[in-house]
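Structure in structure tokens, see below.
Heads up, one of the protein chains got dropped from this complex, but the rest are sitting where they should.
Per-chain numbering from 1; labels A and B assigned in written order.
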Amino acid sequence: MSLTDDDVLAAGPGPGPSRTGPAPDGEPLLEVQDLRVRFSRAGRHVHAVNGLSYRLEPGRMLAIIGESGSGKSVSSRALMGLLPSTAAVTGSARFAGTELVGMPEAQMRRRRGADIAMVFQDPARSLNPTMRIGTQVVEAVRAHSDMDRHAARRRAVELLSLVRLPVPEQRFAEYPHQLSGGMRQRVMIAIALAGEPRLLIADEATTALDVTTQAQIMELLVELQHRLGMAVIMISHDLGLAASYAQDVLVMYAGRGVEHASAETLFAHVRMPYTRALLGAIPLLERESHALLPVVPGQPPDLSALPVGCPFAPRCEFADEECGENPPFAEQEPGHRWACWHPVPDAVADPAPRGDRS
Amino acid sequence: MTASVGAGRHRAGAGFLTSPGMRLVGKRLLLAVPIVLGVSILTFWVLNLIPGSAAQQLLGPEATPEQVRALELELGLDRPAVLRYLDWLGGAVTGDLGQSLVSRQPVTDLLGERLAVSGELAALAFLISLGLAVPTALLAAYRPNRLFDRLSMVVSITGLSVANYVLALLLVLIFAVQMAVFPAIGFVPLSQGPGANLQSMALPAVAIAFPLYCFYTRFLRGDLVDQLQGEDYVTTARAKGIGPWQVLVRHAFRNSAFGLITVVGLNLGTLIGGTVIVEQIFALPGMGQLMLQAINTRDFVVVQACVVVFAVAAVLANLLADLLYAVLDPRIRYGSR
Partner (left out) sequence: MAVVDAGPALVEHAETPTARTRGRVGSLGLVLPAAVVALIALACFVGPLVLPVPPPIGGSVLESYLPAFSPGHLLGTDPNGNDILSRILSGGRSSLIVAVAVNLLGLLVGGTLGALSGFVGGVADTVIMRVLDVLIAFPSLVLTLAVAQSLGPSQTNTILALAFFSIPAFARISRAATLRLRELPFMASAVLCGTPGWRILLRHVAPNIAPQLITFGMLGMGIVIVIEGALSFLGLGIPPPAPSWGNMISQGQQSISATPMLVVWPSAVLFVTVLAFNLLGENLRARWSGR
């Protein structure tokens, strides 16, 4: 099965039936290969991303899921060259054939917003509190075009209506603190869309919002994805959210991918014990008949001193001596990659709670 | 309540007087009154501690106790301090600051021109320090920890450690004695041409400005770097793909400016204090010189007036900073939801 642009457009807003298994064979929009990010401070090294690899086809929505500190946010900021100077990025990330890692800042700057745009977690802090909403959108419009002031203004109002900001002409002259959280996030999305990017990264874009607003913003993103034919990477710690909206899911742990498949495949056939633990609500083997709240037990590993072998092993109930060696992150079933020596068989991994937000 | 809710809707200007910003300024203005009162009481009390009486001082050591007593009566010094203070206060609020004990001139006449000299000096120093500090800080923050940044930090900590009288003499030594491009002392009033006037003011203004310049640079650079490294809106701006200078000037500086305004307002008191000693060194006929003369002749009516004028200037500067802040910061101007 393959997914064409027509399918995506036909699917309409919301999680459509067009979710398919393996990705198509076409040219990927983004190909990340063995991406590594290391932070150095005061002689200490923190390995935030440790050999991340994935592909993203044009027009699809990929959810990157993980706990905080799993490297999901750092890896996506690395794509845009937005990491502080203490970060060393190696490996490869090719966007439409162009290598992003090691790209000179001046060149990277021209691509920011135009190729890849980003929406951040906290809309209250992500907008400049001292600038009018309109000015901030216009600035984004003019960053990548030579529109004059009036044209840019018209375009900015258009963008604000596109993201369904009520009465955009009036909002234009207001300041961020005069808007609600949801409206601010709509403005952030309008700013991100200003350069007509082919990839939009939503970095925990709905985490700071209440559940109702969260759903509205996610539906807006899906709608825009389809209308504009953008690819979207949504970064979240919320598997349920990913299940509801994304077509592909990549689960990260300790700075690397541990499971990657289409949302359908992943939730029907969880393989990686960590993903299963995230899905939770599964009794930990038969003997534990009264498991409490679904919490992943244990602590994420210390990224400044990663253990040899599978990083999840210390928290994994299936771990044995084999896990002292790092499992490869390989395509072990068609369209389904995971990194584990002891994948969970289908029988155990049954009723996974599907997201029910739509 | 209605004002802050409604404020979100209307444009700048409409209902400005009832806006939260103006109410803040009103509150500060009310606070400033007791501060100025407190300062005047404090000065009055302190000046009353003077061991030898003013009359004794005025008449010289040979005066007989009778002569001293007579002069005290004449000057009203025999009355209780509280009454004298209330008298003074009554005059002060109507613009009458009393009569000099020495020259018998009205104090307000003495203050007039001198206030202009000190005001010009302070304004020049302020313009020089802020005018240079902003570009220096921007350049330093553009590439933190690089050569220019480190150099400017060395200059700042050095400048903050130089006493202004030392700096003043150093400037005299270099520019007046060695190079002879500026006069070492003396004042040329503005009426004799702005060129000559500025020339006579240049060294004193720089002597006051330099430590301030260092202070402002240090503060602004630190705040800019904090904004650039710590604030999410900076990341948003960078993610738009706009240039680094635009991120720095349009975004980070815009926000840092508010902190700078507050610091500058609080710091103007220091600026005014700095004029006293520099005026003395360069023999400028300003407020500082007047006050020092009055201190030496125990003309405490003039001292009192000078101290209160300095205090009012400091408080007003502070108030002005608050006002500016309220006008510029939309969060205060429109109130927050």
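To be clear about the criterion, a residue touches a chain if its C-beta (ideal position, glycine included) is under 8 Å from a C-beta of that chain, and two chains touch if they have at least 3 such contacts.
If you're wondering where the values come from, they're calculated on a predicted model, not measured in any experiment.
Trainee: Which residue, B:L29, B:A70, B:L89 or B:L160, contacts the hidden chain when the whole complex is considered?
Mentor: B:L160
Trainee: If the hidden chain were put back, which residues of subunit B would touch it?
Mentor: Subunit B touches the missing chain through residues 31, 34-35, 38-39, 42-43, 46-47, 49-51, 157-158, 160-163, 165-166, 169-170, 172-173, 177, 184, 222, 226, 229-230, 232, 269-270, 272-274, 276-277, 280-281, 291-292, 295-296, 303, 306-307, 310-311, 314-315, 318.
Just so it is clear, only the chains that are shown with their structure count from here on.
Trainee: Subunit B touches which residues of subunit A in the complex?
Mentor: Listed in rising order, the residues are 80, 82, 84, 105, 109-114, 117-118, 120, 122, 125-132, 139-140, 143-144, 173-175, 177-178, 180, 188, 191-192, 194-195.
Trainee: Spell out the residues on subunit B that touch subunit A in their complex, using ranges where they run on.
Mentor: 8, 11, 229, 231-233, 235-244, 246, 250-251, 254-255, 258, 328-331, 334, 336-337
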